[in-house]
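Let me begin by presenting the structure, written as C-alpha cells, before commenting on it.
Every protein chain of the complex appears in place save one, which is left out.
By letter and in written order, the chains are A and B; residue numbering begins at 1 in each of them.
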Amino acid sequence: MNGRLAARLAAMPLSGRIGFALVLFWLVVAVAGPLTAPHPVGKFVDEEVFSPASAQHWLGSDYLGRDVLSRLMWGARYTVLLALGAAALAVATGTSIALFAAIRGGLVDEVISRAMDTLISIPSKIFALVLVAAFGSSLALLMLIAAFTYIPGNYRIARALAVNLVGMDFVQVARARGEGAIHIAWREVLPNMIHPLLADMGLRFVFIVLLLSGLSFLGLGVQPPHADLGSLVRENISGLPQGASAILSPALAIATLTVGANLLIDALKGGGEA
Amino acid sequence: MAAPAANAPVWLGLTRVVLQRIASALLTLLLVSIVIFAAASLLPGDAAQEVLGQSATPEQVAALRHEMGLDQPAVTRYLDWLAALLGGDPGRSYIADMQVTELIGARLVNSLSLAGITALVSVALALTIGIVSAINRGSKLDRALNIVTLSLVALPEFLIATVFVLLFSVKLVWLPSIAMVSPEATWSEMLRSMALPVACLTFVVSAQMARLTRAAVADQLDRPYVEMARLKGVTFRRIILFHVLPNAAGPVLNAIALSLSYLMGGALIIETIFSFPGLASLMVNAVTSRDMPLLQACAMIFCAAYLALILIADIVAILANPRLRS
Partner (left out) sequence: MIGQTSPAVEVSGLNIALDLPDGSSRAIVDNVSFAIPKGEVLALIGESGSGKTTIALAMMGYSRFGATISADRIRIGDMQIDALGERALGKVRGSRVAYIAQSAAAAFNPSRTIISQVIEPLIVHGLASRKEAREKAIGLFSALALPSPETIGDRYVHQVSGGQLQRLMAAMALITDPELIILDEPTTALDVTTQVEVLKTFKQAIVASGATAIYVSHDLAVVAQVADQIVVLKDGRMVEQGKAGDLLRSPQSDYTHSLIAAARPVNRAAAPDEAEALLTVEAVHAGYGRVRDGRAAIPVISDVSLALGKGCSLGIIGESGSGKSTLARVIGGLLPASAGAIRLGGELLAPGLAGRSREQLRQIQLVFQNADTALNPMQTVRDAIARPLAFYHGIRGAAADARVAELLDVIQLQPSLAERRTSELSGGQKQRVNLARALAAEPRVLLCDEVTSALDTVVGAAILDLIDALRRQMGIATIFISHDISTVRAFCDEMLVLYSGRVVETCSKAAFSTPVHHPYTELLIDSVPALDPGWLAMLGERHAPAIADTPADEALCPFLARCPVAIAGTCDSQPPSLRETAGMRLLCHAVQPQLASEALNQ
C-alpha cells in the first residue's frame, strides 16, 4: 500500500507533489498543532498590537496582542477538522441516497432526483446563510449545515456514476443471479465509484473550507471563544491598512490549504489530458 | 431514419420544448420557495419572541404572534406568503420597520450593475483563456494556465479582496477601499468605486468559467469529426471556427451560467468587505439580525436569478443545437 502511494506520488507532476505536501502539512498542523503551539491560544503575550514577525512571535501579534502563530495552529484545527467531517458526511449521505435511487430506479429515483435538483438550484452559500439564520451556528450545527449544503452536489455526481454502472452488464448479471440491492450497491457498484468519489470528496472539502471560513469572516460561522481561520481574518480586519501579519497569515493559511488540495486532486485525476 | 423536417413543425416543436423548459424552471422555483420558507420560518424558534426580546410579557408575544399570523398553520402561512410574493409584496422587515421592497429596491439595482459589469469582464476574459488553453492543449501555456486557474478557484474571496485593497488602496492609493455608490455620483466616480469589487469578483468567477470553457472545447477537439476535418485538409483555424465552436456553444453557455452563479456567493463577501450597498450585503445583515422576511426575499431573488441564468443558457443551447431543436 505504501509502495503504491509512493509510486503514485513519484509519477505525479510537480504541482501534485506540492499539493500533497501542503495538504499533509495542514493535516499535521490540525492534529498536532495545538500541542506544539508556543503560547496559550487566548493569552495576551505582547504589549503591542499588530506587531510584525519577530523571534518571540514568528507571525507577530494580533489586535489584542495575542500570538498569531498559536492562534493559527488552533484555528487550523477547527477549519480542517470541521471541513473534513462535513465533507465526509456530505459524501457518505449523498452517495448512499444516490445508490438507493440508482438501484431502485423508477418513481423513487425521479422523486429523489427532483428534490435534489431543487436543492441544487439554491446557490450553496445562499442556502448555508438561510440555514445559519434559521438554526444558528454552533460547531456541530455548522458541520451539519455545511454537509447538508453539499449533499445535492455529491448526489448528482454519485447518481450519474451509479446509473452508468447499474446499466453495465456486470450489474445486470448480478441482478439476474438474484442478488439483493445491498449486495449490488456494496459489492458491484460502489467499488467502481471509489476513485471519482474520493476526488469529489476532495473538492467538497475545498468548497466547505471556503464556505465555513467565508461564514466566519462574515461573523456568522464559528463563534468566540472558538476561532477558525476565517474568524482570525475577521477579528483582525482593522489591521488591514497596516498589512498586518495577523490578517494575512490566516488568509494565506486557508489559501495554501485549498490550493494544495486542488492541486493534489487535479494531479490524482491524471493531471488533465496533457 | 428521421423524416425530412418541414419548417412549420420544427418551429412548433421548438416552441413546445422552450415552453417545457420554462415550465420546469418555474416548478423548480416553486419547490425552492417551499424549501426556503420551510427553512426560514418553520423550524426556528419564535419570531415574535425574537422581535420583542426576552423582556416581553407572554401576552405581548401572543398579540404579536397573532398580528404576524404566526398562530396560523404552516401551510396557510406559506400560501399567504407565496400569494403576497407573487403580488410583489414580500412582507415587512422585522427589524427595520420598513417594507422589504423598499429595503431591496435601490440595492437590487446596485447589485445588478455590479454583477453586470463583472459578467461582461469575466465572460470576455474567461472565454479567451479557456479557448486559448484548449486549442493549445498540453503546451506549456496550457499547463501554466491550468495551475493558475486551479489555484484561483480555491482562493478565499477575502484573501483576494485583502490583497487588492493593500495593493491599490493602501500602497498605491489609486482606488477607494470603500465603494460609495450614491445617486449623485458621476459615472467616473461610480466606476472608480466599483473597480475593486468588480476586479475581485472577476477573479473569483472567471477562473472557474475558464476551466469549464476549456473542458468543453477540449472535449469537442477529441471528437472524431475533428479528426475527419483534419483529414480533409481543413485548416486549424477553420476547424475551430466552423466545426468546434458551434458544438461547444451549448456546454460553454452552460459553463458561463454555472460560473455566474458563483458571483452570488462571491458577492456576499465582496460587498461586505467593500461596504457595497447591494443585495448580498443586505442579506448578510438580514442573517445577522435574523430578519426572516427580508432574508427570504433576498434568497428568493438569488435563486430566481440563478434559475433564470441556467434557463437562458439552456434555451440558447437548444436553439444552437440542431438535434435538440427537432
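To be clear about the criterion, contacts are C-beta pairs under 8 Å (C-beta built on N, C-alpha and C of every residue); 3 or more make two chains touch, one makes a residue touch a chain.
Keep in mind that what you see is a predicted model, and the values were worked out from it rather than measured.
Participant: Pick from B:Arg16, B:His66, B:Lys171 or B:Arg238: which residue touches the chain that isn't shown?
Facilitator: B:Arg238
Participant: Could I get the residues of subunit B that touch the absent chain, sorted low to high?
Facilitator: On the subunit B side, contact with the omitted chain comes from 1-5, 223-225, 227-235, 238, 242-243, 246-247, 320-323, 326.
Participant: To test your reading of the contact rule: which positions on subunit A touch the chain that is missing from view?
Facilitator: 168-170, 172-173, 175-179, 188, 191-192
One rule holds in what follows: only the chains that are shown with their structure count from here on.
Participant: Round to the nearest whole Å and give the separation of the Cα centres of subunit A and subunit B.
Facilitator: 22
Participant: Subunit B touches which residues of subunit A in the complex?
Facilitator: Against subunit B, subunit A makes touches at 15, 114-115, 117-119, 121-127, 129-135, 206, 210, 213-214, 217-220, 230, 233, 240-241, 243, 247-248, 251-252, 254-255, 258-259, 261-263, 266, 272-274.
Participant: Taking the complex as given, what residues does subunit B use to touch subunit A?
Facilitator: Answer in residue numbers: 28-29, 31-32, 35-36, 39-40, 43-44, 137-138, 142-143, 146-147, 150-151, 153-159, 162, 165-166, 170, 218, 261, 264-265, 268-269, 272, 283-284, 286-288, 290, 292, 295-296, 298-299, 302-303, 306-307, 310.
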